[in-house]
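Down below is the structure, laid out as structure tokens.
All protein chains of the complex are present and in place, except for one that has been dropped.
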Amino acid sequence: MTALLTAALAQGGSPAAESGAFEPFLPGLIVLLPLLGFLANGALALAHGRDSANAVRAGGELDLGERGSRPLTHTLPSWIGPGVLGVAFVITLVNFTRMLGVELAEPVVVSYWTWMATGTFTVDAALQLDQLSFLMMMIVTGVGFLIHLFSVGYMQDDAGYPRYFAFLNLFVFFMLVLVMGASYALMFVGWEGVGLCSYLLIGFWFSDKEKADAGKKAFIVNRIGDFGFLVAMFLLYTTFGTLDFVPVFDGTETLVYGGGLVTAITLFFFLGAAGKSAQIPLYVWLPDAMAGPTPVSALIHAATMVTAGVYLVARSSVLFALSPVGGATVAGVGVLTALFAATIALQQHDIKKVLAYSTVSQLGYMFVGVGVGAYAAGVFHLMTHAFFKALLFLGSGAVIHSMHHAYHHTHSHEDAQDMRNMGGLKAHMPITWITMWIATLAIAGIWPLAGFFSKDEIIWQAAAFGGAETAPYPLLYSLYWAMALVAAMLTAFYMTRMMVMTFHGANRTGTEEAKHLHEAPAIMWVPLAVLAVGSVFGGWINVPEALRTSVLGFGGALPMSEWLHHWLEPITARAHEVQLEHLGEVAHAAPIGGGEVAWAIISTVAALAVVVAAFRVVGAQKVVPAAQSPAPTGFAKVLYNKYYVDEHYDRFIVRPILGASRFCWKVIDATIIDGTVNAVGWIAKGLGWGVSMFQTGSVNTYAFILTLGVLVILGVSIF
Amino acid sequence: MTVFLFYVFAGIAIGASIGVVIARSPVGSLLFMVTALAAIAGTFVLMEAHFLAAVQIIVYAGAIMVLFLFVIMLLNLGHEAQRDLKGGAFAVVSAGLAGAMAGLLALQLRGSEVVAGSGAGAEAIAAANAEYGVVGAIARPLYTTYVVPFEITGILLLVAIVGAVALAKRGEQS
Amino acid sequence: MINEALVLSAIIFVIGTFGVLVRRNAIIMFLCIELQLNAVNVAFVAFANLYGIEGQIFVFFVMTVAAAEAAVGLAIIISIFRHYETVDVGSFNLLKW
Partner (left out) sequence: MEPISGIWAYVAMSLKATGIFTVVILVVAYTTLAERRVSAWIQDRRGPNRVGPFGLLQPIADGIKNILKEETLPATASRFFFVLAPILVLVPSMVTFAVIPIAAPLPTPAGVVDMVIADLPIGILYVLAFSSLAVYGVVLGGWASNNKYAFLGGMRASAQMVSYEVALGLSLITVLMMAGNVTLTEIVWQQQQLGMWFAFPLSLAFILFVISAFAETNRLPFDMAEAESELVTGYHTEYSAMKFSAFMISEFGHMVTSSALMATLFLGGWDLPGTWDDAHWYQGQLIAGFAADGSVILANPAWWKTLLTFAGFAAKTGFFLVVYIWVRWTLPRFRYDQVMSLGWKVMLPTALAYVMLIAGTILVLDEIGVPWGFGYGLALTAVSGMATFAFMFALDRGRTITGAAAQRGQRVEVKTTPTATARAGS
């Protein structure tokens, strides 16, 4: 019996034999389902797609006809696309509930087959099931499912509908590989895969050169980050000889605290994370990525893919905890990005651009969180952000959808995304209006919405970390804290500005067009409502004890808890041990005094004040439609042009590289290398002509010479 | 006894080889060749390569040489009795070359270590023969360790068949 | 017996070489080449007695190659014969520059 048990343990990898242990329920299916969806939708797209692709290539659109009479290839993806996600979400939920019942101290690794084995290095196709990956899986499948649903309404009339769902499902597949993979190598597969899908979806309307270019930009900028990821993996391999999470993290005990190696690894990883998660200096692709369909922006460029960097840092928390420089860099870049992007968002007119910069800014917050060692807080913000940012994007999608229809009816070519063309939409789209306000208040950090708890936690942790007993750079962290506070105020301002310009005041769409503005269909607003619920209550699962018992929790009357924090403890425990050992206890007061509760109240009051002020200020401004707007001047112009970052990148990086490439092509390749090759050819030809004189045509002579050669070789080998 | 038989077979093989080179008619050459092959098969048997000896006869003498004979008859070359040796200086120089080669090989052989009787490999082969039979002893490594070369050989034969047919087939017009 | 076999192999090889050099009948040249291959086979079998069964396996492969070579070579000879009405290699001198 014992032998049987040991055998079962040795084989399965999952300790199924122990009583009360976590027993995974078809974890492979979670990953497989979206892949199957991709294959099915891809096949449909191929079956249906040639004419639609041709139509798009010709610059037009395929006439799809009436809704009821569309071909099966066009209607089936509506079921397959969201369907596979729904099932995957259900399976994830089943697993999650099973996991809730048990204390899972060690991650469960389900290994399927050996993916590659070279020498001593092997990588298994294995899934790691632990608290962090489950949180991510819930977000990816849950929010993903809602966005898929929304897409059914949003993309229904697009000629590339099956192709769209194929890409979307493929993206989810890769995202799940990213978060569930049990090694850095597998994570990298997902990492690259989501990059590919991001490229495909940004350039979804590839006949438009600007959009195709945006896709390429995203891809190329991400490459720079991938370089960092790869170098970090190489370093890990040379250090530990493996890339699997469990042995790597077990092996970190041999690393020197703050040593060069671990610092290099973390910095290179952060380079990768900065690329994927749009941090300075690699953030430039994300605003351009808004060229893709809006649900794509919601799913990939707000809720899931861009948070992969945060996930990476949280996953590697032990490494980052061991490197104070790495942590400081992460937090510093994060807070700088948060502030920087927030200022740009102030002067954008495109509704999606505002949200894009807002996303960059919020990602900065998450990095502050994971940078200061508050991994749970960073992941917490990741989760709440997934709710309200997905909601905001989907809401903006509903608005754009409506605007687009309006302009479509009047054959107007105005910009359907420019907020200067909106205004007063609340009358036409009440549900969108309400849900988006909820999300706006959530992101602005107004109590008791989700964003308040997560963002406040991060800001507080920055302050607390700076005040730790032996904090490495206390002043620096205090500065981070202050910057984060300012950025929070800016967030409240630009979000309110967006809402006011979109929904309040007089309508600027045009009298004829206004008649066609309408609320989104149910399939689009239901996801909005669900996400709105998440945006309101999502924050309540991780409220510190101090806050819960204070006035902010009605003295503990509200159903709030510190659940997430405790739940993630097995993941972050080792990092916290390292922190405690080297930094000591974190502070319980802000740099300029005041406790956690006090600053929480201060920040929410300040944010509320900013919201009200912004509502007044922006509401009082006279906004004119985009066509009649004057060009911005002064600092507003700088902000409107995003600090001219793209232009500077173009001048100082892109053009020199282009020049060098041209030099390599024209001079080195065409002249020197080709010349050498041609010269070799001519020499060979000449020599061949000379040697051909030896050809007598007599086989015996050839045999004679051959034998002579053999004799020479024989002689040389003997003497 | 074995060594004596070996010398007998070796003598026949060498004599027949010389016959191959100097015989007037191709058919004579060919029959000398068959004799040489049979004698070499005999030496194979003495060196515990029973299977190879059988294959040597079946494939070499029984198939390849029959093919040669067939071609000789098809082209009706058999009855020419003129000697087609290259004449004069070339033959002398060639003989010198062959002699030099013989000398070098002899030098090489003299320099090598003398192995008395049969070596270590013979015992392994004998053991394999006892366990799997003479065919099994060679078939086992052939179908396990050397299965890829074996398959490639099969492809080579297929290519050779196609090539031979393509070469020998008459064009449609003729 | 291994040494004797090697000597036998060398002798047959030299005879075969000489035959290839001096005969002009393509078929007999071919036979001499087969003789050389057989000489090599003898050496391989002898070495098999020294090192193991691999030597015999190599002989097996050599025989296969010989069969393939005979098939293709004879086909070539036949098609040459159709053009020149002879198999005397002295008359095939189109390879001359």
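Here are a few things to note about the model shown:
Chains here go by letter, A, B and C, matching the order in which they are written, and residues are numbered from 1 within each.
Note that a contact is a pair of C-beta atoms (placed from the backbone, for glycine too) under 8 Å apart; a residue touches a chain by one contact, two chains touch by 3 or more.
None of the values given here were measured: they were computed from a predicted structure.
Every shown chain touched by the omitted chain in the complete complex is listed here: B. Residue-wise, the contact with the chain that is not shown comes from B:V134, picked out of B:A10, B:L75, B:L104 or B:V134. Residue B:G62 is the one among B:G62, B:G103 or B:G154 that touches the chain not shown.
Only one of B:V20, B:A39, B:A53 or B:I125 touches the chain withheld from this view, namely B:A53. Although one chain is not displayed, subunit B still touches it through residues 25, 27, 31, 34, 50-51, 53-55, 57-58, 61-63, 66, 69-70, 73-74, 78-79, 129, 133-136.
Everything that follows uses one rule, which is that only the chains that are shown with their structure count from here on.
Note: centroid distance subunit A to subunit C, computed from Cα atoms, is 69 Å. Distance between subunit B and subunit C, defined via averaged C-alpha coordinates, is recorded as 7 Å. Each of residues 700, 704, 707 in subunit A touches at least two other chains.
Residues of subunit B in contact with at least two other chains: 86, 90, 94, 97, 101, 105.
On the side of subunit C, the complex with subunit A involves touching residues 17, 20-22, 24, 26, 29, 89-90, 92-97.
Residues 1-8, 10-19, 21-25, 27-28, 30-32, 34-35, 38, 41-42, 45-57, 59-61, 63-72, 74-79, 81-82, 87-88 of subunit C are the ones touching subunit B in the complex. Residues of subunit A touching subunit C in their complex: 692-693, 695-700, 703-704, 707.
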